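Apart from one protein chain that is not included, each protein chain of the complex appears where it belongs.
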Amino acid sequence: MLRALVLFLTALLACAAPPAVAQDSQLQAILQTHADEVADPGRRSVGPLIDDLAASGLPGIARFLDRWSNKQVFLNAGDGLFYYGARDGETFALRDIASDEPVGTAPASALEEIRPNGGVRRVIGSALVQFQLSDPDRATRVDALDALARRPAADQLEPLRASIEGEPDPALKARKERLAGLLTARFGEGTETRVAAIEDLADATDIETRAGLNRILASRSEVAETLPEGVNLARVLEIGPDLSEADAYSRLVDDGLAPAPVTNAEVKTALTANIQNGAVAGIPVEQLSDPDRRTEAYAALAASGAVPPLVTPEAQAEAVASHVFYEVYEDPDPVVTEAARSALDTIEARVARFQVLDIGLDAVSLASIYFLAAIGLAITFGVMGVINMAHGEFIMMGAYTGYVVQQIVPNYTASLVVALPLAFAVTFAAGVALERLVIRHLYHRPLETLLATFGISIALQQLAKNIFGTQARPLTAPDWLGGAWVMGDVVAIANIRIAIFVLALIFLCVLLYILKRTRLGLEVRAATQNPGMAGSMGIDPGRINMLTFGLGSGIAGIAGVAIGLYAQVTSEMGSAYIVQSFMTVVVGGVGNVWGTLAGATLIGGLQKGIEWFNPSNTLAAQTYMILFIILFIQVRPKGIVALKGRAAGD
Amino acid sequence: MTFSRLTAASAAALFASAGLLSAQDASCPIKVGVLHSLSGTMAISETTLKDTMLMLVEQQNEAGGLLGCEIEAVVVDPASDWPLFAEKARELLTVHEVDVIFGNWTSVSRKSVLPVIEELNGLLFYPVQYEGEESSKNVFYTGAAPNQQAIPAVDYFLEELGIEKFALLGTDYVYPRTTNNILEQYLKDNGIAEDDIFVNYTPFGHSDWSTIVSDVQALAADGSLVGVISTINGDANVGFYKELASSGIDAADIPVVAFSVGEEELSGFDTSNLVGHLAAWNYFMSADTPANAEFIAAWHEFIGDDSRVTNDPMEAHYIGFNMWVNAVEAAGTTDVDAVRDAMYGQEFPNLTGGTAVMNVNHHLSKPVLIGEIRADGQFDIISQTEEVPGDAWTDFLPDSAVLTSDWKDLGCGMYNTETETCVQIKSNY
Partner (left out) sequence: MRALVRSNPSILWFLGLLAAFCLGVTFLAEATGTGAISTSFVKTLGKTLCLCLVAIAMDVVWGYCGILSLGHMAFFGLGGYAIGMWLMYARTEIIVSASLASAAIPPTPQEVEDAIASQIFGVVGASEFPWLWAFADSLVLQLAMVVLVPGLLALVFGWLAFRSRVTGVYLSILTQAMTLALSLYLFQNASGLRGNNGLSGLQNIPGLGGVPQSVVSIAFFWVSAVALALGYLLFAWVVSGKMGSVVRGIRDNEARVRFLGYHVEGFKLFVFTLTAIVAGLAGALYYPQAGIINPAEIAPIASIYLAVWVAIGGRGRLYGAVIGAASVSLLSSWFTGGGAPDIDLGFYEIQWTDWWLVLLGLSFVAVTLYAPKGIGGLIDLVAERRAPSRSRDLGPDASALRKTEAAE
């Protein structure tokens, strides 16, 4: 009572605006008793406060918890009370914590924004679950289920079950039922109920189910001289395959079952401490640079009892052999753990198959990116026999075009619709210009073209740096490309990658159509196979070269937009893809769309395959891939799909 | 107006008279070398620091210079070419005869410069967070050592978020490697099993993140809480965060704490999907203090662009430069040995509140801040520690735990406390 009065008076003195009605709210009083915890909550210490709030049964609790975790609660330094606040220019509009009525404003300097961290938000979220499970707003219910899945607890089972009946959304209802099954499996009463629930889970692959089953199977490892009776044994660890002897021995040392081995450093310290008249145990110090003499000296010291004796490897092996190392389930019920184990085994077998599919999809995605990046290069290489080192810079140019368009057209979808053709147009023009100004003069000098286009590449890269700066530029995909296509929480592929795959397919078809079904394509194929003969048949090689070069560059521009959507747009992005593109062309074979496709597939698949075997080092995957390509060229110097005819050379 | 001009004039006069005593020690103008890449891959980060130095020098000159002299900034461009760093450092010290150098970003560039600085007895202020395991008599490290950034961030993961499994993702170079080694040991000491730590290294500028992100997701399959500690550098972060966002990984599911992602890096992408992911630094632009507001205003005025952000290494230069100025005034000379002695115990207020202190191991005591990414590309500071003294040799690796650095009393940067000997006077490079 006195406290309330004091609060009331301080509030009145500090700021006249809040009406008196705010002060006698019970919620505020609870918060004030835990004022420090509300202002600076911690994951481990917030429990009592949440319990108090839940126990009070006040109507505004759910609203408070929700806003608290969303950083909308403020501490007013003036009166020491908590308010809901919303920024309004330089000041904040305050609302009462219990009634949510406006109670005036306060300057930003007087308020302290309360920012519960992620751990606290998780606790708050799970406290909120019971209030939100039947919330009319679907998004709130989804949040509640997410929170429930993240931090399942025994006491949530009942509210969850109660909310299933009234759930209008079928998808959410299914999810609730699954979660209820999961909770029953973990926290249910009676072996049979739990086993039944576990068996129902065996057809899922999602991460929540696997997590739940793994939790049931949580075990601790123990060591003893003989295997004890009456424990729910998970497995016995074999020395060698499951546990190395050194690890096993250090377990014994940790448990105080064996003496700690004496390390070389300890030997040295002991010897140093026992130097007498320039000798240790009679062995002169200068001889101690020999490890055998050291052991000898130490053994002598140990014999005299000055130091603990060395633990020989034999003694270690013996100690390990005389103990049994095993793991015990935390859950005492063997029937339940048995059921969970078999359910999990079924699930994991399915997950393994899905993982192969997942890595396959990743490989396809990577291959389609390489295909898009390389196809332009392959066409120009095939038709004109020149390698365009500036090809990577055309990719970059396309990406920057996308960035610029996005600066002008703020709608992401619309900007993408504008950016794709524009990127094609820009790089097509750049390609034609390059062909007319430089490459035309260097026909039949492919090595010089290589170098001249390299000069262009340096210049373009630096030019991009001068214009756009070295900082990576944002190129954001529209929301409908934002998510991922997920199957059973194992197979996941970002929508943007699917879109790139579709784009690659479209270009494959378009190119095939152009090459096989149009006049231009006929001429291009003729020029590829035999330029001299094509020329004498009335085909203008200059025009063909110009158009193919433009087409190849244009596709690079589109590839740039696509790459920029899922990765970074920088002035150096081109050089990251150029070598990869060369490899694709060389492996695939020159001047053939199918060859490039084969090359891209091989390289993408190979890279992902190596990554799969060695997941901790992506860099190694790239090295091995290049080595493989060098060797591959030995076997098929003309690539996978080799052209026949005059163009094949030699 | 008149008043401030008067005080400035009298201050200048005061400095001039004080400077007379030491006029023979400090030849005017006092030269400050700025060794930051203005071209090449690192220009992105380092150009900002060059501008910061120019601003600080300008401010100091307006406040009356130093020892009665003007300060002149000598800017050279090592062009992100590591051998060129050594060459340019030699040029600064022997041709331009600078009194101090502020510079470097990458560890490899610092290692390249070290032999030159030590040979010619120069003085270098290094402003970037780094992997530690080094102490040079001629370098003051104003960025964070691992115990001032990585360890507190992991503590936050363990204590506040209750993370049980860790994915340490990094770019394959020395800072992530060493930091992750230290963290792995630290996590094991804190009871995290070796199997619960996933480590992956990717090349610079890596863009294909789908497999790695799904590997991280798979860690959560046993119901543990998974957290990512990211030492991914530079551009590669763009692809990484985009992949995180498109995989629907929420900060509440798998929080990511980054040590190399600051305000500058976040300006490269849309952060609306990244809200709640974390970064650990000694400074955030959103720090709500008058000193920070003033610094940001001065920066915006100097650079002429209100949208430019400030970041942690800028604060490190701010503290380092001001400490050096105070040390020079205390020593009355720019002589390297005298300034070094005057540096020990130098104090200067942080921009985030509190006071930074220069310790005898050439590292600062600074508070550690953890911030959550906001939708506007800034950070909400959700945790701020007391000042933590930087540790040159980590306590969490057995080889380094016995080493200590004390240039004042022991006169050694690599002192073995077990054998009580100085391992070496020069630094290891």
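By letter and in written order, the chains are A and B; residue numbering begins at 1 in each of them.
Simple rule for what comes next: a residue touches a chain if its C-beta (ideal position, glycine included) is under 8 Å from a C-beta of that chain, and two chains touch if they have at least 3 such contacts.
Being a predicted model, the structure only gives us computed values, none of them experimental.
Participant: Which one touches the absent chain: A:Met583, A:Leu597 or A:Ile610?
Facilitator: A:Met583
Participant: With the full complex in mind, choose from A:Asp36, A:Asp51, A:Asp155 or A:Asp290 the residue touching the hidden chain.
Facilitator: A:Asp290
Participant: Going by the contact rule already stated, which one of A:Phe131, A:Phe354 or A:Phe454 would touch the omitted chain in the full complex?
Facilitator: A:Phe454
Participant: List the residues of chain A that touch the chain left out of this view.
Facilitator: 268, 271-272, 275, 280, 285-286, 288-291, 294, 381, 385-387, 438, 441-442, 444-448, 450-452, 454-463, 465-466, 575, 579, 582-583, 586, 617, 619-620, 622-623, 626-627, 629-631, 633-634, 637, 649-650
Participant: Considering the entire assembly, which residues of chain B contact the chain that has been omitted?
Facilitator: 38-39, 75-77, 79, 81-84, 86-88, 90-91, 94-95, 107-108, 111-112, 114-116, 119, 133-134, 172-174, 177-178, 180-181, 201, 203, 397, 399-400, 419, 421-424, 426, 428-429
Basically, only the chains that are shown with their structure count from here on.
Participant: Chain A to chain B: how many Å between their CA centres?
Facilitator: 26
Participant: So in the complex, the part of chain B that touches chain A is made up of which residues?
Facilitator: For this pair, the touching residues of chain B are 39, 41, 43-44, 47, 156, 159-162, 172, 198-203, 205-208, 210-212, 214-215, 217-218, 220-224, 234-236, 238-239, 242-243, 245-248, 250-253, 255, 264, 267-270, 273, 276, 278, 372, 380-383, 418.
Participant: Sort out for me which residues of chain A touch chain B in the complex.
Facilitator: 42-44, 71, 115, 117-122, 125, 146, 150, 207, 210-212, 214-215, 269, 351, 355, 358-359, 362, 365-366, 369, 465, 469-474, 476-477, 482-484, 486, 489-490, 492-497, 563, 566-570, 572-573, 576, 608, 611-612, 615-619, 622
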